[in-house]
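Report on the structure given below.
Missing here is one protein chain; the remaining ones are kept as they sit in the complex.
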Amino acid sequence: MKQAQTHGTPMKYGMAIDLDKCTGCGACMVACMAENNIPFKEDESDKRVSITWMRIFKLTNGKSFPDSDICYLPRPCQHCEGHEGHSPCVSVCPATATDYSRETGIVSQIVTRCFGCRYCMGACPYHARYFNWWDPVWPDGMEKYLSPDVSPRMRGVVEKCSFCFHRYQLAKNKAYLDGERRVPEAAYQTACTQACPAGAIVFGDLNNPEHQVHQIVKPDSNNGNRSRNPKAFRLLERTGTNTKVYYLSSREWVRRAGDNYLAHEKTGQLAKLHH
Amino acid sequence: MKVDRRSFLSFVIGGAAGTALSPLPWKLMDDSSIWSQMWPWTPVPPDGEVVYEDSTCTLCPGGCGISVRKVDSRAVKIEGQSGHPVNDGSICILGLSGLQMLYGPTRIKSPMKRIGERGEGKWQKISWDEAFAILTEKLTDIRDKGEAHTVAALAGSDSGTVPALIQRFMAAYGSPNFMRSPSYRDVDELTVKALFGADGRTGFDVENADYVLSFGSGFVDGWGSPVRMFKAASLWKEKDIPVVQVEPRLSNSAAKATRWIPINPGTEADLALGIAAVMVANGIADTGDVSGLSGWENDLLANYEPQKVAQTTGIDAAVIVEVAKGFARADRPLALCGRGKAQTAVSLRETAAVYILNALTGNINQEGGMWAIPEADYIQWPDVATDNLASAGLDQPRLDGAGTGKYTDARYLTNRLADSVNGGGPYPLQVLLVAGANPCHYLPDTQHVKAAFARIPFIVSFSSFQDETAAMADLLMPDHVYLERYEDVPVGAGLVQQMIGLSKPVVSPQFNTRHLGEVLIMTAKAMGGSIADAFPWDDYETCLEETLAEKWDTLMETGVWVRADTDPVAGSIQLAGLDAPAVQAEGDVNSFPLLLVPYDSIQLTSGYMGEAPFMIKAVSDTVIQGTDGFIEINPLTASGVGLGEGDRATLTTPRGEALVRVHLFEGIQPGVLAMVRGLGHTAYDGYLAGKGVNVNELIGPVEDPSTGFDAAWGIRAKLDKA
Amino acid sequence: MDSALIPKGVKRCPMWQFLLGLGIVGAVLAWGVYAMLLCWFKGLNQTNMNDYYGFALWIWADLAVIALGGGAFFSGLLKYIIGKDELKNIINYAVLIGFICYSSALLILAIDIGQPLRGWFIFWHANVHSMLTEVAFCLSAYFAVLTIEYIPLILENRQLDKVPFFHNLSHNMHETMAVFAATGAFLSFFHQGSLGGVAGVLFGRPFAFREGLLIWPWTFFLFTWSAAAYGPSFTLLITWITEKVARKKLVKDNVVELLAKISGWMIFTYTIAKICDTTRWANITAPGLGQNLADFYTGNAFYGYWILFAEIILGGVVPAIILISAPLRKNPTWRVTAFFLGVMGVSLNRWVMVLQVMAVPIMPFDTWALYYPSWQEVATTILPVAYGIILIMISYRYLPIFPQEAELNPIEEETAMAVEAHTESTPDLKPANA
Partner (left out) sequence: MSTLDEKAKAGMEDHAAHGSDAKESGAGGFIILFFIIGFAASMVLGWVIFPKLLYSQKQQPLNFNHALHVEEVGEGCEGCHYFREDGSFSGIPKLAQCTECHEEPMGDTEDEATFVEQYVAKEREVPWLSYSRQPDCVFFSHSAHVIGAKMDCVVCHGHIGESEVSRPYEYNRITGYSRDIWGKDIAGLKKNSWDRMKMDDCAQCHKEAGMIHTSSVQTDRDACFVCHK
């Protein structure tokens, strides 16, 4: 007999990132690297072979001095739900190494299952997936700080942001001990959320009205989970990736930069969602 | 019978069939894939019991509380300490990288003495006993010759027990030459003294201000206590507080401000005074706290009326008036001073102008305003009983000339050290002790500084890392890093209250290093006599505990001691310093048509600490690519020189030249070039060394005649296609 | 000296020439193998691929050779199912070329994956939703079929054929070949299609994404179709090259023209379909996602509208017309030009569907990603070509690939006798020398 693992409604973990607050300082990137045993090389300046589960993009408004403006956009894995969990990467992985969990809404990546075909990387429009082109090597002595909660990856596999799922696992351990069925909001926060000095990142269960992220985003399940918050937008919403990372900005040009629009279309306009 | 080929063939076929029906091929296939899943050369972090230990971060002056996650005896992650008055759970990129410094390969792992040429990097490991012997012998010889004053010490800061012990050691030994790394603190202290007539520092109540006017202060680029400022900036967003950022470049702070006002570099003081003039002229200034205004009012109105200021600053007069009114009419307006991270001094004129601007709002020592408060004064040690040799030495003038002649008000003029060593000083320097400082990387005109260091007969470095200065040393006596030691951390950094944090040993020392405090006490004891008497403590921990007295328990419990109800040093200010001349950029306009200004990034320490690999990894590819460093330039200026995105160019200033690549940026004023501070290391390892250009090598100190501090804010430059 | 192995009634170049040829191509092969070993032991950091270019030259090579190898299944389909019997005179070669293409594809895949030791996960832990899974299964299955189709050819070697067992085996296999041909056609339909699906299902990438029929995007059908259309052209192009190298006619014109004509009509219909697809995509699909052609073909140093023209007009319309029109088709120069253009066209199509897909920025603030392969990638891509040439050399020398060769190139009696005598007088020969 099959049963849904969830007790009551399933969870759908997601993020709201306030770009008005984000300063592009990079604390989230490094918090992520430190939390998830992310390796580093002597030269990391070629960003196309530099593993950063959380990456900060710099957006410019294209105007010239002194009307120019910039905005930073932190990009973790967007944990696309796509259509019923068939996110771009999950549906293409030939070996079931990446999967979508109906229980948490998290897109998993199991590196020991992955054999490195990199199809998922081609499928991901956010470049949130990274390949281990090299063996991970820590300078002598530095492997001491590696965390046992996240397994270091070997050469030749794809890795990506897991929404610090190991923290959920640990919180769940505690929950069992305390006889709780659900993991409390505060007990499961990602490393980037916790570190962000500007408090720009809010993480939690988008399905749970008590969670702050739900209150900010107010997802509209009848409308492809789009946000009811006028300041909010999602990256490439029109492709139907149906992401769980929402961005907030009071600046129209920033919101427009979040998706592709034809000249005449107005920001936020949405053609029919695919799938 | 003879085994013919057919029989052999069938034997092989039989073998194949048998093999296929045995586990051999299948298990091998499975196991080889499992082997690839756990390659022996991919590390497996050992599991264990998880504990969190709180401490205080000392990687920058910010004084954040940290909470270190440990698995058994290993520290695996540094997180912000929730509930801490400074950072409440958050943490910055540098603080997060701490473990890479603790466990990093650039640690100095034991005491060493130089065996090769200076700077050659040939060292010999020695025991601590030998190290002590070498040091004490050296110091004793010099002292016995009556030349105690020719020994100097350079520390990162002068607050807290460890620097105090260094100062005490110098006093007992008999040298007036204690110095600290130059920073905005120098001019801040001096200005507070000049305006308030008392010793103290400024504090800024950013959380409660309702209008913020920042003169180039990088409130999200590392100014003040960085994490506190990040939080404040978000608070301002939430409360819709107007934040005006005045600087020539669209910095991250400018981007976070509600309004960015580009200004001609180096004319901030004029704008401040212009705004003051508008306020006075319109009678919206609150002159209650300001004495001496009447004598100055006419000059102010005459010299700084909006049109004139518009001329110098390049800001539209209407804008000046608008800002002045907005600022003056706010309930709790606050003006910030100190460029970027405020790691360098600015001119007395600029500092005074901004502080007076604060005063003219009547918001001094008020909620949301600027405060002038005394340093926490908790180090109460009996005066040193100096012997004759010491007294003689102490009577000598300082090498840097601070406190005498035209520099009476300055306490330290570290920026003049290089000159005096290179022949400008009253007497030759024989020994230099360096602790928590890396002058050979961040002092302006670094080449000049290195040349000076090359001439110092004997240099002792207490650095924990193989930094540029340690590379120039003769004797290395490595200190623990902050995660391995006890230390009191008095926090200034623009806080409006007195605060002391406590660093605790989170892990046992990883290498054969010694606590600097310990080393000083032991050296003193080894030298005996009055010097030993000045250090009555058995060890540093006792010293610390006795010094902190009743605060000790609080610190051990909560990790931080705060005194909120600190009395300001004075309630009102006396106008001063405004007649001081402006500090100009070095170099003449004709041969150097452009202006080079350094900028600060929170992603680079640009201080004593070298950047950890994680930080460099986070740096954008428009700042470093491979080993190439970039300068930011306005597309107009670039096309003028015939340069496109990523092109290589030679950047020349009166002080030096460097090969750079250009990044076109619309957020920078035409004619101005910006280069990030903190890169271009020559020491450390391949993760840091050789990346980018050290901007300090291109910019020389420009002395502010009214203080003696280096107040250079940029330098003239030219750019040629390479 | 190896004349005992050489098919009856045909002439082959002297051994030294043959060995010299083998040596030269072998050197290239060795270079490729060296690069392959580098990739296996040092990892894919040996390539210029990056996180923007997870798929690059290799995947293009895979798609291209499989498309070009399509000649095998399609000629097989024509001969055994549809009953175009003339094609028996070229089917052998079609099969051989197919065999080479598919074995190459599998080899390249084995180099391309980051964890070759776990390659079998694609079968063991298969994800049925993935186009790649479909590719892997059908590809391997069809490769097996090709092997089976190739074996009887080997058995027809003059010496092997003397063995009654082998003789009968190959005979019986010929009998059942129709079954395999049918299977091959069926499998090919799916893996060729899935390869098209690989790009078409990427709904996060408006440049690649296509609507479709049921679970299959239009590219699925376009790929199958194009493989069937261009595959024969490739077979004929290689045949032509072989004839030039061998300096003799190997296949009669009527056979060539028949296949060329079929190929022509296929290309014609395919091109029409491709144009429809492109039009719909450019006017409905992409704009629906907020993008238009300018986003895909401007703003970078390499990918311009020219590539559309080169693929569809030069590589589609032109060869189609040449091969359809009898006079042009009968003119060898025009014909070969058409083959060449066709091969270029389909290769370009595969290139676009792999590399340009990766190059186009999707997030408005992202940038174009251009890439050039490292020498290791180039070498490993040339490797299969060298291997193919070697296999063709050997097969051509010792197997009766071209049934019409003897008839087209009659040898004078005494030479033939001499060959015979020679054969008998040197029975001590071991194929190892071959």
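Letters A, B and C mark the chains as written, and numbering starts fresh at 1 in each.
In this text, a contact is a pair of C-beta atoms (placed from the backbone, for glycine too) under 8 Å apart; a residue touches a chain by one contact, two chains touch by 3 or more.
Model, not experiment: these values are computed from the prediction.
When the whole complex is considered, the residue among C:159, C:269, C:300 or C:325 that touches the unshown chain is C:159. Note on the undisplayed chain: of the listed residues A:60, A:108 or A:267, the one touching it is A:108. Only one residue in the set B:34, B:549, B:589 or B:659 touches the chain that does not appear here, and it is B:34. In the full complex, subunit B touches the hidden chain at residues 1, 3-19, 21-24, 27-28, 31-32, 34-35, 37-38, 40, 44-45, 47, 49-50, 72. Although one chain is not drawn, its touching partners on subunit A can still be listed: residues 1-6, 10, 84-86, 90, 93, 96, 99-104, 106, 108, 110-113, 149-152, 162, 165-166, 169-170, 172-178.
We take it that only the chains that are shown with their structure count from here on.
The distance from the centre of subunit B to the centre of subunit C, with each centre set as the mean of the Cα atoms, comes to 63 Å. Centre to centre, using the average C-alpha position, subunit A and subunit C are separated by 41 Å.
Those residues of subunit C in touch with two or more other chains are numbered 115, 118, 121.
The set of subunit B residues that touch two or more partner chains comprises 36-37.
Contacts from subunit B toward subunit A in the complex involve residues 36-39, 41-48, 69, 71, 74-80, 87, 89-93, 96-97, 99-100, 102-105, 220, 226-227, 230-231, 233-234, 237, 250, 252, 255-256, 260, 262, 510, 602-603, 613-622, 624-626, 634-636, 665-670, 685-687.
By the touch criterion stated above, subunit A contacts subunit B in their complex at residues 18, 20-21, 23-27, 29-31, 33-35, 37, 40, 42-47, 50, 52, 56, 58, 60, 63-66, 68-72, 112, 135-136, 138-148, 151-156, 194-200. Residues of subunit C touching subunit A in their complex: 43-45, 49-55, 112-116, 118-119, 121-122, 125-127, 129-133, 136, 198, 201-206, 209, 287-292, 295, 357-358, 362-366, 369.
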